[in-house]
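The block that comes next holds chain A.
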Amino acid sequence: MTAHILTITTFLPLAGVIVLLGGGRNLSDQITKLIAFLTTVATFVASLVIVGRFDTAVSGFQMVEHAAWVKSIGLSYLLGIDGISLWMVLLTTFLMPLAVLASWRIEKDVRRYMLAMLILEISVVGSFVALDLLLFFIFFEALLVPMYLLIGGWGGERRVYAAVKFFLFTMAGSAFLLLAILFLYSKSGASGQATFDLRSLVSVAGGLSAGTARWLFMGFFVAFAVKVPLFPLHTWLADAHTEAPTAGSVLLAGVLLKVGAYGLIRFNLALFPEAAKYFATFVSVLAVIGIIYGAVCAIMQTDIKRLVAYSSVSHLGFVVLGIFAFTRQGMTGGVLQMVNHGLATGALFLLVGMVYDRTHTRQLGELGGLAGVTPWLAGAFLFAVFASVGLPGLNSFIGEFLVIVGTFSVSHWFGSLAAIAVILAAIYLLWSYQRLAYGPVHEEHRALPDVSVREVAILAPILGLILVFGVAPRLLTDKIQPTTNAVVARVHPAHAQDAAPVLPPAAAPAEGSAP
Partner candidate 1 sequence: MRTPIAFFLVLSGILFSVGTAGVLLRKNALVIFMSVELQLNAANLALVAFARMHGDLQGQVLAFFSMIVAAAEVVVGLAIIVSVYRRRFSVNVDDARELRG
Partner candidate 2 sequence: MIKTPVFDVWTILPEVFLGGFAILGLLYEAFAPRSDRRVHLLLAISGTFASAAAAYALWTYSGPPTAMAGMVNVDRFSVFGRLLLVSIAAISLLLGTHYFSRDTKLYRGEFYPLVLFATMGMTLITAAADLIVVFLALEILSLSLYVLTGMTGRRGSNEAAMKYFLLGAFSSAVFLYGIAMAYGAVDSTSLAALAHGLSGQTGNQSIALLAVVLLLAGFSFKAALVPFHMWTPDVYQGAPTPVTGFMSAATKAAAFLALIRVFDVAFQPLTWNWVPLIWVIAAVTMVVGAVFAVAQSDIKRMLAYSSILNAGYILVGLTAANSVGIRAGMFYLVAYAATSVGAFGVVMLVSARGDELTSLDTYRGLARRSPFLAAIMTLFLLSLAGIPPAAGFIAKVEVFSAALHAGNWSLVLIGAITSVVAAFVYLRVVVLMYMEEPDGDGERDTAVWPRAVLAIPALGVLVLGVVPGVILKAIDAASVLRW
Partner candidate 3 sequence: MPLDNVVFWVFAPIAVASAIGMLFMRNAVHAALFLIVDFMCISVMYLLLDAPFLFAVQIIVYAGAIMVLFLFVIMLLGVDRHEDLRERLRGQRIAGLALAAGAALEIGLAVRAGIGFSRHVPPSALSGTAEALAKPLFTTYFFPFEVTSVLLIVAAIAAMVLAQRKAKAVTLAEANARNAERDARLRDATK
């Protein structure tokens, strides 16, 4: 049973899809939602099994499943997981049920909506566990469609514009990705059957000339930079996040952006370590610009969703910066930050959605004083806000700190500049919170209900995790590290040992007057 746990986890939602399709139109909305919810929960449980079976001693891929799919073109069904993808998968399966719960208020085309959600989950999880480049690309492309439908079908006023923009941006990126993949593939054909198997393509890529490798790196990079998104390619994000329905924004921020960062580690670094080093400064500069730029843009936003969207640009900049520092702290911090951002920003979007459900506005100007009317909702909001601000003791801090430390040991400048975002984050988040929750309450908002049981069920787990990972980040890092260390060792062997001078163990402090 657990032999194919990855396949099971990936395609469990398919069961839900089939049931919904089979049920046809005569399923009531409530039942439909329930089915979707149960499916996602089951998927989450399945993914927990993965964590249980995960072996920290292995730095490579685990639970690998291999089956020839299309022999004649060397496309194989190859799944595997490591310390990085593990948490990405879990993040997805964890956020999914919450997203479904958060969609409980959807009335329009519930069945189609839930189908899109489930298909989205399949493709996202799939792209995290796929080790065959073409298979990955298939999932990577496939996840566009349901997300596109979610935004365009259930989004805000400018939803169509946002959806198309989202689709085309990613499409444009992935066009280059496909080109690069196929180029590698054709190179691999030199010796016998060409293949898309990442593990064997690594050696193929190793054989390429530096110039070729750099072009291919760019091919992969553009695709993932759009998804992350990195600085000049970010404009789709604001619109998509703003127009998407709550669940859409949550998954977009929580999961989809991670696909980009994940791809950078999994493919760019694994395949083209030399090129990665060559472009490291360039990418880091983009990341730093993004960190500050996103924060600065966020300050002036009046639409709270848009504000959070720009904050994502800033936070994802941290992730990329950490990854491209090629230090253990940086890399681990980057991956950790991927999870943290997923939780923190996910929570923020969920809360924004709840606020919107009550007040039917996202304009900060039309909000205010909610802390008095709905203290618990406002409290939860504040909690999420401080998680994003990077308050020590909550999850995001650890990630940011590790990234800064990891970057700092390589370049004082990048490290210091990135730190500026910590100030800016406080500015835009607290300012927006002040306008949202403090001050006099608006007349028409006098009698808003506080959090309902469903909303508590949504918030409790995610806020809880934010706290837990803030206090005990090792729950994550201990599993992440073997992989990230291996990556660092491969890309930048000089950093395999920490850049910081390892000191002689300090004179052991007296444990009381213990012997």
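Operating definition for what follows: a contact is a pair of C-beta atoms (placed from the backbone, for glycine too) under 8 Å apart; a residue touches a chain by one contact, two chains touch by 3 or more; residues count from 1.
How were these candidates chosen? In short, all candidates are chains of the complex that A comes from, given by their letters.
Predicted, not measured: the structure shown is a model, and the values here were computed from it.
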In-complex contact of chain A, chosen from 1, 2 or 3: 2
Chain A - residues contacting candidate 2, complex: 69-73, 112, 134, 137-138, 141-142, 144-145, 148-149, 152-153, 159-160, 163-164, 167-168, 171-172, 175-176, 178-179, 182-183, 185-186, 189, 194
